[in-house]
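Left out: one protein chain. Kept in place: all the others.
As written, the chain order gives the labels A and B, with residue 1 at the start of each chain.
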């Protein structure tokens, strides 16, 4: 739960890349095992998920067109032995209304991404039996 | 206004906890007096506030059901002698529409929280006479 600071990356994802898979490739190639991630930009035809607690799975919401990437927040930890990005996004349409949820995919028009690496004990996602893979809970 | 970096915490809040009071307990128990906080996850029955400037108080908006915690942004400083979290959230419903404002409360389904401690001169909230408790302004 407590970490020291590692490397800091601020970069632009190439236009046309799929954002989530690019971030996952980036952290794998740079061996970032724990960290935080944030970004702004603009995405084409994003798909977001709403996790339906009762159904135990994500409902997929497919948006079409280009959306402002108003916020992207998330973290990096280890899942199935590899670094894994868990990311939520807020997306603005042409009238300024916001849509959002769990990022499933989105084609990059523009993406300016910050990744702050954290160093310390492994932080690992494990299947929870409710459809999610999560870290152990921290109690106080 | 200028701070050095302290400890870094990345952790999962136990399911069923009330998120805002958990964060306030966490910073108190860990003696985090200044810092930033961010998170993603999913909240049940969140209550958010809209500060009505003319009325000088928060209008409470009660949402029911489970919402994606699309963004959580805020800071930690001192109020009434104790560390205090000021937090705003964006929440996604099952159709992907976003709602949000000042976090009043929300039951955790999932919450993955990052707290970045800052070290330096005390940063203190003081009543402003307009219904808010704020830091002194920084002029340039």
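Throughout what follows, a residue touches a chain if its C-beta (ideal position, glycine included) is under 8 Å from a C-beta of that chain, and two chains touch if they have at least 3 such contacts.
Keep in mind it's a predicted model, so treat the numbers as computed, not measured.
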| item | value |
| --- | --- |
| Of B:27, B:98 or B:115, the residue in touch with the unshown chain | B:98 |
| Touch criterion as defined above, residue of A:34, A:76 or A:90 at the omitted chain | A:90 |
| Interface with the undisplayed chain - residues on chain B | 1-5, 34, 36, 38, 48-53, 59, 61, 63, 71, 73-75, 86-90, 97-102, 118, 123, 132, 134-140 |
| Interface residues of chain A (partner: the chain not displayed) | 5, 7-15, 22, 25-26, 29, 38-40, 42, 66, 68-73, 90, 92-98, 109-110, 112, 114 |
